[in-house]
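A single structure is presented below for examination.
Excluded from the complex is one protein chain; the other protein chains are retained at their positions.
Coming up: subunit A.
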Amino acid sequence: MSRIAGRFQQLASEGRKALIPYIVVGDPAPEVTVPLMHALVENGADIIELGVPFSDPMSEGPVIQLAHERALAHDVSLRDALDAVRTFREKDSETPVLLMGYANPVEHMGYATFADAAAEAGVDALLTVDIPPEEVEQVNAELHRVGMDNIFLVAPTTPDERITRIVQQASGFVYYVSLKGVTGAGHLDIADVSSHLARIRKVSDLPLAVGFGIKDAESAAAVAGVADGVVVGSALINAMARQLEAGGDMGQAQAAAIELLAQIRRGVDSAAS
């Protein structure tokens, strides 16, 4: 069983929901990433989603676009993401880590080279925003060869027959995108999310995590009421960016993100069945 599957199984047996924070490797600065990952775990993260900086992050809203730009200003790329996970694993061999990013850096490294390096570093899964099931055959073969999960997105616009096709390729969990839009956007409609999750559950036993538009304890609690996991990204990144803009140092920025994560953890737990 993969580390991700194991984590969801353990949480389910405890009647808890997964909290999955998203940060971008190298944002706000390269030296922050690994300490921040440990701090996230200490404050309630069950799985860590690491964004891999890309020059053209087409699915991101303004907050995460800026995070990618800050990381790229330090020349942080896919290799640095793998290094961060390798360092993180020196102290934490239990928390699953998935990489989220865009096709090109992985394609450029080569799928086989990436799979070997990622598995060696201790990465558990890959989520590429722009590799749909139609294009996934090669990368999936390499990920499965090294025992990594491939996390797929399902969107509000995904028809039922596509959901079936997606879950057949997916492992670990399924990531439901709560709204039509970019990361950090919009207003969450829980009834709508719930009805779409029901469509996925009809054809899959995989755990369902929900992301996009979760910004605080209240929205996290609402999502945790209907999903198996809650992904929160823009809100954490924004909390750090605002501290830095206000003249805070890296420590204060990290503290702001951690404080928000702890609140969201309480929100998630308050909804647990």
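In this text, a contact is a pair of C-beta atoms (placed from the backbone, for glycine too) under 8 Å apart; a residue touches a chain by one contact, two chains touch by 3 or more; residues count from 1.
Basically, contacts and distances are computed from a predicted model.
Trainee: Consult the UniProt record of the chain that does not appear here and report its protein name from "Aldehyde dehydrogenase family protein", "Hydrogenase maturation factor HypA", "Amino acid ABC transporter substrate-binding protein" or "Tryptophan synthase beta chain".
Mentor: Of "Aldehyde dehydrogenase family protein", "Hydrogenase maturation factor HypA", "Amino acid ABC transporter substrate-binding protein" or "Tryptophan synthase beta chain", the absent chain's UniProt record names it "Tryptophan synthase beta chain".
Trainee: Write down which of A:Ala5, A:Ala29 or A:Met109 is the residue touching the left-out chain.
Mentor: A:Met109
Trainee: For the full complex, which residue in A:Met58, A:Ala141 or A:Ala246 touches the chain that was left out?
Mentor: Within the whole complex, the residue contacting the unshown chain is A:Met58.
Trainee: From the listed residues A:Ser77, A:Asn150 or A:Asn238, report the one that touches the chain absent from this view.
Mentor: Of the listed residues, the one touching the omitted chain is A:Ser77.
Trainee: Would you indicate which residue among A:Ile131, A:Val167 or A:Ala221 is in contact with the undisplayed chain?
Mentor: Considering the complete complex, A:Ile131 is the one touching the chain left out.
Trainee: Which parts of subunit A are in contact with the chain that was left out?
Mentor: Residues 53-61, 65, 69, 72, 77-79, 102-109, 129-132, 134-135, 152-159, 162, 166, 177, 180-182, 185 of subunit A touch the chain absent from view.
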